[in-house]
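Taken from a larger complex, these chains appear in their original positions, while the remainder are omitted.
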Amino acid sequence: MENTAYHHIKISQFEGPLDLLLQLIEAKNMEITVVSLSEVTDQYISCLKDIKEVCSEDLANFLSIISSLILIKSKALLPIIEIDKDILEDADDLARRLEEYRIVKMLGKKIQELDKRGVISFSRLADKKLRSIFYPPRNATANVLYKYFDKIFKEIFVAPLVLPQKELRELIKLEDIIKDLAEKTQNGSIKNFSDFLNKDLSRLEIIVTFLALLHLLKRKIIKAEQCGIFGEIAISKF
Amino acid sequence: MNKIIGNKNIIEALLFFSGEPVDFDKIKKRFKINDNELVEIISELKRDYEGRGVNILEFEDTVEMVTSPDTAEFLSDFVKSELQEDLSQAALETLAIIAYREPVSRAQIDDIRGVNSTFILRNLLIRGLIKRDNNPNDFRSFSYSITLDFIKKLGLKEIKELPEYEKYVRHVTHNK
């Protein structure tokens, strides 16, 4: 039920991870607070799943925001767990960044309104009769020109465009992870969250996996129990 | 003809002739006048051109003669200028950050927008709407600020005419 509700909010094109977050919060007419951040976490993640084209650097930015959101959300879901002071600061910081972004976006819209008036001051076109004075510089010899062009040539004409690797994109197959985690829990092949984590996983991948766990908890597909801070999370079929 | 009037005429001719912003320093040096005299001449010129088809625009210690913004609509048959091109949302956001937070580094812009701004900065640089200088506190990085062309594009007379400028302006210091 909750899932269908998310899809009623139409997200127009967005300029990046903060813009998406801002649009979700504004669609709900909420102020930017830690509470509102926690409320849009699930939507944020479900929107992100639909993004097909995102470069690795932007994806990393999305993931870093997701990780903050998840921490905030975990705190809201499981108020008993002790939350590190750093994490709380992280949450405040996200709210502050989002507020800064909101202001900037709003100012951008105001600049657009000014621009739309089509009211422009033009400089004078260069004088057609511009009288040139031949005044060659000392420091522009054929070799100097060669040196400069060679530098430009190497930078622009030859250097291949370094395209972002696909690795990071592969990483966030949230849906697959959810499916996998659900399956393995259902058939009992894993009993602890750590069983599911591969040793080679990066921090971001662990975050995504934890996210999958939260999703399954919320949908009441699995149960989880944690003994103590930083303790093992035992998971089982709901 | 007294000295002030004479200089005023020549400065007017110079501004007309240059077709680009002229540095205050160059004028002062060349005419051997001090700040007060320069300010007086510029305000006299501004007064002369008030309500006319040509305006005097002051920006960051430079002065330029430009067409008055309200004539733009009628000039568009004759002009084809990059200034007339639309701004994308990415461009608007980035310009807002630079205009209200200048001087600002790329890292700071990226941080506020939450995305990499390399391409949009390049686009704005090519369009002449922003400029970059070496960051005074870090020679490895650049700091960005807006240009006179940006002011001209919006038909403003000065940066303070930006919407809610006083309320939102925050000049960042370079200690990041």
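Which chain is which? They are A and B, in the order written, and residues in each are numbered from 1.
Here is the rule we go by: a residue touches a chain if its C-beta (ideal position, glycine included) is under 8 Å from a C-beta of that chain, and two chains touch if they have at least 3 such contacts.
All values reported here derive from a predicted model rather than from experimental measurement.
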Complete complex composition as a label formula, though a single copy of each is shown: A x1, B x2
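The rule we apply is simple: only the chains that are shown with their structure count from here on.
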Cα-centroid distance, chain A relative to chain B, in whole angstrom: 34
Residues of chain B that touch chain A when the two form their complex: 16-17, 19-20, 55, 57, 64-70, 72-73, 75-76, 79, 81, 83-84, 86-87, 89-90, 92-93, 95-97, 99-100, 111-116, 151-156, 162-164, 168
Complex interface listing, chain A residues touching chain B: 13, 15-19, 55, 57-58, 61, 65, 97, 100-101, 103-105, 107-115, 117-127
